[in-house]
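Yeah, one chain of the complex is gone here, protein chain that is, but the others are all in their spots.
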Amino acid sequence: MKVRLLAFASAVAAIGSAEREWELASDLSVAELRQRLALDYPAIAPLLPRIAIAIDGALVHSSMVVRDGAEVALLPPVSGG
Amino acid sequence: MKVRLLAFASAVAAIGSAEREWELASDLSVAELRQRLALDYPAIAPLLPRIAIAIDGALVHSSMVVRDGAEVALLPPVSGG
Amino acid sequence: MRARLVETDFDIPALLAAVADPACGAQALFLGTVRNRNDGREVLAIDYSAYRSMAENVLARIVTDLESGEPGLRMALEHRLGRITVGGASIAIVAASPRRDAALDAVRRALQRVKTEAPIWKHEIYADGSRSWREQEPLVPTAP
Partner (left out) sequence: MRARLVETDFDIPALLAAVADPACGAQALFLGTVRNRNDGREVLAIDYSAYRSMAENVLARIVTDLESGEPGLRMALEHRLGRITVGGASIAIVAASPRRDAALDAVRRALQRVKTEAPIWKHEIYADGSRSWREQEPLVPTAP
């Protein structure tokens, strides 16, 4: 399956771009997706423990299953205000 | 001696005007001035327990002595803001 | 620091600009406004009056006290007098501070002190044609 991968803040440099298509095996959990991220984009690995993941605009837990066409966003700790 | 008597809010109607000259025996304490107020302006008597007195722009205690030419202000409970 | 009584509506951008400083991370504003109801009665307007010379000193002291208690805090405080109709603003308090929480705190504390220390009075004007003085907070001299 394909997902749209969005990166923000320090995750942009680690992924190499703010937005890209990403090929994945079907029906991965978010926990599995985190493991694949570290393999496909090694620079993101040290940041991952503090990165939250949103699917289609909502923060998700690691047991959630990612579907084809999803928008997967990598969200470092925030600093708005 | 003479003092300038200023009244505010509900004290204006009780005194009959917002500002007037007032003849007093010399060197009254504020406590004595309160007694004179009730005699000279009976309508102020029921209000007096909640009225603060300022001399020359500063709140004063009842033992303070009032001097000739002082500005004596009658200040009902306030409601600014 | 700037504290004064005014007779016309506030210029909010000017008040904010008066406290702005490049070392500050926050600005806060409080505006007290005239409500259309109070204690179940329909209000049309409020006439604000003051013992002007003393009130200006009290407002200035409130600002000075708060500024001296918080590094970098910059405040301005204006109270309007005269007739203010429903929706109009009677008091404007602004603060800028390096620490964000300090600006909101300062505004809240200034408001509380104005309400209890400044010789200013509301005379409410009701839709039924009546009026009444609101006399709420007895003034108390500081300990001798």
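Order of writing sets the labels: A, B and C. Residues in every chain begin at 1.
Everything that follows uses one rule, which is that a contact is a pair of C-beta atoms (placed from the backbone, for glycine too) under 8 Å apart; a residue touches a chain by one contact, two chains touch by 3 or more.
Note that the structure is a prediction, hence the values are computed from the model and not measured.
Undergrad: Any idea which chains on screen the missing one touches?
TA: When the entire complex is considered, the left-out chain reaches A, C.
Undergrad: Of the residues C:Arg35, C:Arg52 or C:Arg131, which one touches the chain left out of the display?
TA: Residue touching the absent chain, from the options given: C:Arg35.
Undergrad: In the whole complex, what residues of chain C lie against the chain that is missing from view?
TA: Given the touch definition above, chain C has residues 12-13, 16, 20-37, 86-87, 89, 96, 98, 100-101, 103-104, 107-108, 111 touching the missing chain.
Undergrad: Considering the whole complex rather than only what is displayed, give the residues of chain A touching the chain that is not shown.
TA: So the residues of chain A touching the unseen chain are 6, 8-10, 50, 52, 54, 57-61, 63, 73, 75-81.
Just so we're on the same page, only the chains that are shown with their structure count from here on.
Undergrad: Which chains touch each other through the most C-beta pairs?
TA: Of all chain pairs, the one joined by the most C-beta contacts is B-C.
Undergrad: Going by average Cα coordinates, which chain is farthest removed from chain C?
TA: With centres defined by C-alpha atoms, farthest from chain C sits A.
Undergrad: Just give me the whole-number Å value for how far the CA centre of chain B lies from that of chain C.
TA: 26
Undergrad: Where the centres are mean C-alpha positions, what is the separation of chain A from chain C, in Å?
TA: 50
Undergrad: Give the residues of chain B touching no fewer than two other chains, as numbers and ranges.
TA: none
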